[in-house]
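One structure follows; several queries about it will come next.
Complex shown without one protein chain; remaining protein chains in place.
Every chain is named by a letter (A and B) in the order it is written, and numbering of its residues begins at 1.
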Amino acid sequence: MKRRSFWSWVWIVLGSLYFILPLYSTFDFSLREKKGVLSFLSYKNVFIDPNFWDTIGFSLEIAIFTIIVSILLVVPTVYWIRLRLPQLRGILEFISMLPFVIPAIVLVFGMIRVFSGAPFFLTDTYFGTYALLVAGYVVLALPYVFRAVDTGLAAIDVVSLTQAAQSLGANFGTILIRLIFPNLKVAILSSAFLTLATVVGEYTIASFLVGIKAFGPYMSLIGQNKTYESSSLAIISFMFTWSFMGLIQLLSRGKAASTSLAGAR
Amino acid sequence: MLNNQVSKQTTKRDARSARPVPFPWRNWIGVIPFFIFVFLFILLPSITLLTGAFRDNAGKLTLSNFVGLLDPSIINAYWVTIKISLASAVGGGVLGFLMAYAVTIGKLPTSVRNTLMTFSGVASNFAGVPLAFAFIATLGRTGLVTVLLKNILGLNLYDQGFSLYSFWGLTLTYMYFQFPLMVLVITSALDGLKNEWSEAAENLGAGKSLYWRKVALPILMPSILGSMILLFGNAFGAYATAYSLTGGFINLITIVIGSQIKGDVLYNPGLGYALAVGMIIVMAAMMAIYYSLRRRSERWLRL
Partner (left out) sequence: MDFLSLTNLSKTFGAATAVEDFNLDVEKGEFVSLLGPSGCGKTTTLRMIAGFELPSTGKITVDGEDITNQPPNQRNVGMVFQSYALFPNLTIGQNIGFGLEVRKMPKPDIQKRTLEMLELVHLEKHINKYPYQLSGGQQQRIALARALAISPRVLLLDEPLSALDAKIRVELRLEIRRIQQTMAITTIYVTHDQEEALSLSDRVVVMSQGHIEQIGAPTDIYNDPSTEFVAQFVGQLNMIPVTEVDLRKGTCILAGQRVKFEPSPNQIISSEPRLAIRPEELHLGTGEGRNALQGRVESVQFLGSVVRLRVHVDSAIFSADLFNERRITLPRAGDEVVISFPEQSCWLI
């Protein structure tokens, strides 16, 4: 008994070191911009850079659109399939796993090939490019949004709830807005935060579609020019991820584990 | 798998038509937007890459693009990608498994478990550019750990042939998001290991090691292998971390595809398509194995 818990602690400490050491090193490094003293100069430099705010604002906007689109796309579909077309559930599950099979780099490659030319010409306009970016992120978010919504709907008896509401005179719009969405609050919020956490710093798709307008490519650019600022950016970005994931934990108390799997980036 | 689904679906629909359904087509309305989206942004890009891979610059059918994959530098890229993915999957898998073991069967306090799960949720999503920065600050030439090792142990990693920008460096960096992912996916399997199994084994005269050899590990094996395959795929498709860490100077498949998109070097769209298709095939194979393993372990652990 004693020995077993000794080894357990060894693995936990080892893993924690792996987790903390890079963060500590980065933080330490980010404080050394001024020779000989520890200072928050590199953070100040990041915060006074207007590009920092522009890119992070841009990425946040894209993330919010991604969240809205994926919720509007996934929730009614999963609901409808549970209600009317249960035979399609297998296919839906299969589709939701496709983003694991198609890595981001391949996805963006294919999207550029399809939409940059005839008949779409999406990349010719800002709006089209942004829409394409959002679409790409919706695809990336699909696995966990689907899983969150699906487990959320599994917890309520969709068919009886719908029939009860219908017998009370509600139409499908009312049912979705008054019944389904409120019941999925936790699922929707936790997938929203996960989307924020993954999309805001996303590099692969953003760099090919919009370049340094987005936060990920901006960070990359800073990394090539400014050593200390890149460390403070890493810390800031880590804080971002941390706070979003913390919010998910708070929302779903450990249940998030099964839903927080994103694909390769 | 898809075929199977389709046939199941037709039989079900036949059974359904026995009941009066006034407008069967209306059943499909609710899912049309989603399937249009899937068609446009998942299927169409994939199909374009797939058909492109079989055409030459003039648009004629050809297999030459796949012959191009046999180029030594491409084969090397596949090989390096596989090596790094495998190493980081096994390394991250083992560490993640041991940590998950510690908080489940190892009987550490629940507070440790909760903390670990939260940390894993964060760390498994901490990839890409900032992760690369963090490892440069840690194991780069002037990174904290590099310097500490030199000053305290007199061990100069970079003299020993280590470089953050090559195989081992990238593997260690990938492991940062690999082991937390392993923790997240393997914990439920470890939870599924019933106490009664170990008691039953003991009751029948088996010691702890025999129980692990004959019962626990065989039960967990599909989950462990399946999870490691998931990790493998996770590393195989990674681009952002590798690109920001090495600036594109490492020969990985994703990096090669990236440069094909940009049209940097030796621009050959057909080859790019073939590379992408090769990648999808590898990932699809991984996912197929993952699912078949998962089905088996679910069957066992649900008992």
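We adopt the following convention: contacts are C-beta pairs under 8 Å (C-beta built on N, C-alpha and C of every residue); 3 or more make two chains touch, one makes a residue touch a chain.
Just so it is clear, the model here is predicted, and its values are computed rather than measured.
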item: Which displayed chains the unshown chain touches; value: B
item: Touching the absent chain when the full complex is considered, from B:Leu44, B:Ala206 or B:Leu225; value: B:Ala206
item: Which residue of B:Phe66, B:Phe162 or B:Trp300 touches the chain not shown here; value: B:Trp300
item: Hidden partner chain, touching residue among B:Ile219, B:Ile250, B:Ala274 or B:Met287; value: B:Ile219
item: Contacts of chain B with the absent chain, listed as residue ranges; value: 194, 196-197, 199-207, 210, 214-215, 218-219, 299-303
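Just so it is clear, only the chains that are shown with their structure count from here on.
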item: Centre-of-Cα separation between chain B and chain A, whole angstrom; value: 17
item: Residues on chain B engaged by chain A in the complex (per definition of touch); value: 1-2, 5, 8-9, 12-13, 27-28, 30-31, 33-34, 37-38, 40-42, 44-46, 48-49, 52, 95-96, 98-99, 101-103, 106-108, 112, 114, 116-138, 143-145, 175-176, 179-181, 183-185, 187-188, 230, 233-241, 243-244, 247, 254, 257-258, 260-262, 272, 276, 279-280, 283-284, 287
item: Residue ranges of chain A in contact with chain B within the complex; value: 4-5, 7-9, 11-12, 14-16, 18-19, 21-26, 28-30, 73-74, 76-77, 79-81, 84-88, 90-91, 94-95, 97-114, 135-136, 138-139, 194, 197-198, 201-204, 208, 216, 219-220, 223-224, 230-231, 233-234, 237-238, 241-242, 245-246, 248-249, 254, 256-258, 260-265
